[in-house]
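With one protein chain removed, the remaining protein chains of the complex are shown where they sit.
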Amino acid sequence: MSQISEDAIKCLDKGFVRLVDSMGGDDAIVQAARVSYGKGTNKVSQDRGLIRYLMRHRHTTPLEMVEFKFHCKMPIFVARQWVRHRTANINEYSLRYSEARDEFYYPDPEHIQFQSVLNKQGRRGEVPAELKQKVQDYFKEISEKSFAMYSELNEAGVSRELARAVLPVNLYTEWYWKNDLHNLLHFIGLRSDSHAQYEIRVFSDAMAESVKVVAPFAWEAYQDYVVKGMRFSRVEQSMLEKQLPSRVVDDILEDIAYQTTATLHHNKPREDADLFPLYQKQGGTDSETDFRLKWDSGEIEIGNVREIREFKSKLGSLNN
Amino acid sequence: MSQISEDAIKCLDKGFVRLVDSMGGDDAIVQAARVSYGKGTNKVSQDRGLIRYLMRHRHTTPLEMVEFKFHCKMPIFVARQWVRHRTANINEYSLRYSEARDEFYYPDPEHIQFQSVLNKQGRRGEVPAELKQKVQDYFKEISEKSFAMYSELNEAGVSRELARAVLPVNLYTEWYWKNDLHNLLHFIGLRSDSHAQYEIRVFSDAMAESVKVVAPFAWEAYQDYVVKGMRFSRVEQSMLEKQLPSRVVDDILEDIAYQTTATLHHNKPREDADLFPLYQKQGGTDSETDFRLKWDSGEIEIGNVREIREFKSKLGSLNN
Amino acid sequence: MSQISEDAIKCLDKGFVRLVDSMGGDDAIVQAARVSYGKGTNKVSQDRGLIRYLMRHRHTTPLEMVEFKFHCKMPIFVARQWVRHRTANINEYSLRYSEARDEFYYPDPEHIQFQSVLNKQGRRGEVPAELKQKVQDYFKEISEKSFAMYSELNEAGVSRELARAVLPVNLYTEWYWKNDLHNLLHFIGLRSDSHAQYEIRVFSDAMAESVKVVAPFAWEAYQDYVVKGMRFSRVEQSMLEKQLPSRVVDDILEDIAYQTTATLHHNKPREDADLFPLYQKQGGTDSETDFRLKWDSGEIEIGNVREIREFKSKLGSLNN
Partner (left out) sequence: MSQISEDAIKCLDKGFVRLVDSMGGDDAIVQAARVSYGKGTNKVSQDRGLIRYLMRHRHTTPLEMVEFKFHCKMPIFVARQWVRHRTANINEYSLRYSEARDEFYYPDPEHIQFQSVLNKQGRRGEVPAELKQKVQDYFKEISEKSFAMYSELNEAGVSRELARAVLPVNLYTEWYWKNDLHNLLHFIGLRSDSHAQYEIRVFSDAMAESVKVVAPFAWEAYQDYVVKGMRFSRVEQSMLEKQLPSRVVDDILEDIAYQTTATLHHNKPREDADLFPLYQKQGGTDSETDFRLKWDSGEIEIGNVREIREFKSKLGSLNN
């Protein structure tokens, strides 16, 4: 079974996550989004804005254009939760074809906790040292005993696929795991959550490190809109804050501005002469001179100055 | 091509949605959830509570246990949006195998609108009657002309798969479309949204009627937690309300109560004698007599009276 | 954990497969195929022919219109192979939420075999009685020991999600498993194969019993064209036989006849007067009188008498 290479992130006592390969990044998201939603411009700040817009509006298909492949080693009980994410491509070490290796997960004392009473699946509270020691002893004892049995049966020529059935689910296994960014973020959203089991959370957190490097804007937007912004528990939190954070207000304005500008600018190149009639038809009230001035100055608010102003003041009164 | 049967819901001018078959309903969700999350009890009120709990916590796999199969007839441009929902099983009328029928979508005057300036994909405003008439005339003219060409080529023996390429995307097609409840709700969430194109919204709304009948608790919970509760626009709205609705408070309490009760009651049948030590170990402070009284009276709060009381008072001070 | 109900099929020593629900059958396949490939007629014999045609030509989407839901109980190492079939919907008994039950798989003596030398994943040969006894003793010993440890930790209040990590993969788990016919047949094709591990094969075989009842024509066609007809090993076998079985010849002819008849009969209802010109345009050489006679007599060969005759004679010379 594979040992930990230098570029791997160590997880638990003997496991790891290693980014083997990836395809695309923030740029690939933007490239795909622009074929769907229009071209926009190419400045990096606008890439970030477009990715935030996609995340806020749940336009997740462009995120699927980025692909990650990891080599991972983890206990079987972790693999059993992990494999439920069905969009991934997986190749796992097979105990039908290959012999098991003597590698088992033994928990650190600090992660040995009581069953939570409030949360059926959680842990809670401080466990006495003697009980912690007993847990560790039991893990060691059962692992060693089962492996000795397995080895003896294996040496005697018993079929591997049967002999392996005596091995406990703290045995380490390993696999290649390949998935796209959209589904990887969904995985991380669920498995890096505080309700997830500690032993899978460390692997999820390790993969998150790769996402931060490969697609930093997408990672940031995912945190802001999905993890922090959209969960129900955050709605509760928002009640405590009593005020919409200024970041959110800015994002909403940026969003409206982006859409309007894209409408005016980026579809079928229009003749300059067409712009003012269109602006009027869509309810613009500035004179043609004023309109031209704003247009030429490159202000992004052209076309819906009034709407943005009204929206801003509505939000302002709300927050005061 | 199929005509509209009595149990179909008419959509647009010539289309329809008909529920052909379904498998399971709220009961199948509960059945599947209980194998995963513990058994709970069997009263209908608790089924509703369990389904709401699942929806609130995004435990969506039990929803996948309910299956729907629809027979639908819609314009090609609607089918093109629809088909992007990849989890569905589809059998569509094939213009390679069968001849096209002379059935095209002609929009009602009320749904002929201007392009929205704020929303790149939307409609807006009142269109003059003459322009509406022109739209309708053009739809009719191009449909009839293309169908005449198609028919002539078809009669002359030209291969159908090529001749059909002159037909416009307002031609009606039809298919069988089968999907599970989780993915159907996701479809409806996106396609019955006010940002979806009107012409697909009517089909999404029609399928929603079937969901209401087949799985009413799931439908209600989806509306409360996903459609109304989780969208970003609702976070904005919540700012106007400044107060957590009492329904939400009740749901949170119900949720906590459910979990605790399930922990005490429903796992491995325990001896009555085990209950009080466990209650104490988990931090209960009532005397054994008080504990027994509450337990026997069937109160669901047993085990975490204190936590719920504290939580209630925290929320109360927030809402006052 | 669930006990075996009367309508379940017992698998291994303590497991089972039970068909909980299904949607559609051969009729649903035919209904879906006809919307795609043209209507055909409605006699049962033609339903069979149509389903065989679909299977032979790998038109598998109509098979997706049939859905099965099973309740299954099996050892974890079997569940680990099973779960790799990613199209299924699954709800599994969770050892984070619920306590493990004292149920482990102990192999029968007859299924304790040596590792195959030719097949890396197989079993082989007769194992001495003493070794068989040792295998059984080890299974029993490790199961009992690990369960005692688990129970002690659980009673002490250690979190279930951690305590369960000492349990071996011969522990029984259970789930609801829902899948469509196309993917279920693919599962059965792989897992009822002689190369599959015995312990999953019994579950696959049990599900096959349900398929035979719910969709008998599809089952028969799958056996004839996919399991027996298409595997590489069967190509080898065919070399030994040196002759195309008459069943295959009949099927090929039936297939050609079906397509031609469908072309003439079942598309856009044609006037009788149109038939002869079409027949001529498509290369028919019989006189109109001969054509009419054959048509009226209901012979299915109308339209390509010549081709079928030539094909038959070609095959005939091959088989003689």
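Brief remarks on what is shown
So that you can tell them apart, the chains are marked A, B and C in the order they are listed, and the count of residues begins at 1 in each.
The rule is simple: contacts are C-beta pairs under 8 Å (C-beta built on N, C-alpha and C of every residue); 3 or more make two chains touch, one makes a residue touch a chain.
Not measured: the values here are computed from a predicted model.
Only one of A:Gly49, A:Pro62, A:Pro75 or A:Gly189 touches the absent chain when the whole complex is considered: A:Pro62.
Taking the complete complex into account, residues 2, 21-24, 28, 31-33, 35-38, 61-62, 64-65, 67, 69, 71, 89-94, 97-99, 101, 157, 174-176, 178, 180, 267-268, 278, 281-282 of chain A touch the chain not shown. Seen across the whole complex, the unshown chain contacts chain B at 75-77, 80, 83-84, 86-87, 90, 94, 96-97, 105, 107, 111-116, 120-124, 127, 131, 134-135, 138-139, 141-142, 145-146, 149, 152-153, 156-170, 197, 199.
The rule is short, and it goes like this: only the chains that are shown with their structure count from here on.
Here the CA centre of chain B is 31 Å from the CA centre of chain C.
Chain A and chain C, compared by their mean Cα positions, are separated by 37 Å. Taken residue by residue, chain A touches two or more other chains at 84, 114, 120, whereas all remaining positions touch fewer.
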